[in-house]
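Then we have chain A:
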Amino acid sequence: MTYEIICAGFGGQGVMLIGELLAYGGMLEGKNVTWFPSYGPEMRGGTANCSVVISDQPVGSPIVSEPDGLIAMNGPSFEKFKGTVKPGGAIVYNSSMIETAPVIPGLKMLPVPTNDIASELGNNKVANMVALGAFIGLTKIITLASAEKALEQVLPERHHKLIPLNVAALEKGMALVK
Partner candidate 1 sequence: MPTKRITIITGAFGSGKTEVAVNYTQLLKRAGHNVGLVDLDIVNPYFRSRELTDFLKAHGIEVVSTQPGLEMADLPALSPRIFAFLQNEELRVVFDVGGYPVGAKTLGRFEPYFRAEAYDLWLVVNPYRPGYDDPEEISKLAQAIEAASRLRLTGIVDNANLGRETDRQSREEGSKVVEEAARMLNLPVVLKTYTAEELITPADRDRAANNLFPLQLFMRPPWEEVTGELREI
Partner candidate 2 sequence: MQKVFGYPRSLTPKRTHYCPGCTHGIIHRLIAEAIDDLGIQEQTVGIAPVGCAVLAYEYFDVDFQEAAHGRAPAVATGIKRVHPEAIVFSYQGDGDLASIGTAEIIHAAARGENITVIFINNTVYGMTGGQMAPTTLPGQKTTTSPYGRDITKVGYPIRVCEMLATLDGPAYIERVSVHDPKHIIKAGRAIRKAFEMQIAGKGFSLVEVLSTCPTNWGLTPVKALERLKEEMIPYYPLGVFRSTEEVAKE
Partner candidate 3 sequence: MERVMMKGNEALAEGAIRAGCRFFFGYPITPQNEIPEYMARRMPEVNGVFIQAESEVSAINMVYGAGGAGGRALTSSSSPGISLKQEGISYLAGAQVPCVIVNVARGGPGLGGLTPSQSDYFQATKGGGHGDYHLIVYAPGTGQEMVDLIGLAFDKAEEYRNPVMILTDAIMGQMMEPVILPPIREVTTEKPWATTGKKGRAKPNLINSLGIIGEDLARINIELQEKYRKIETNEIRYEADGTGDADLIVVAYGTTSRVARSAINMLRAEGKKVGLLRPITLWPFPKQILADLAAQGKRFLVVEMSVGQLVEDVILAVNDRAKVDFFGKLNGTVPTVREVYNTINALLQKGGA
């Protein structure tokens, strides 16, 4: 089984980080994984994205062009990638910033008001974690425990005091999935 994900949004929304957490989480579960950042002029164009591949087999291309799952944190990235998701795939999108999203037949689509939930938690910066929690809940691609463990490895030591807040955000997001 190979699962390919694109995480996309504005620079500063922490999309690279949630991609890393997915990759690390997959690695901690013994899977083969790759994480690849968007590269080139796009990096300076207001949107940032990364590709993550989680697989039981050796990973081929680290660059994902037809993902199984998409996390879109803003309008431009939703527009850019929504048409690339494979049939049967999943989209988690940030409904705090994407007010109207078309329903795409054959896809599981979950709107998540990530900024609103993050604000409720007292820190707008964890909006990305809310989205990731929802994505994990929707796709079950890694466990919540793996994502939490990955946080310890990905966040630099000096930010470890923020782990409980991040975990709370992950759990809030996950709770949105019935």
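Regarding selection, all candidates are chains of the complex that A comes from, given by their letters.
Everything below uses one rule, namely that contacts are C-beta pairs under 8 Å (C-beta built on N, C-alpha and C of every residue); 3 or more make two chains touch, one makes a residue touch a chain; residues count from 1.
Just so you know, these numbers come straight off a predicted model, no measurement behind them.
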This complex places chain A in touch with one candidate of 1, 2 or 3, number 3
Can you check the complex and tell me which residues of chain A touch candidate 3? 2, 20, 23-24, 27, 32-37, 39-40, 57-63, 65-66, 153
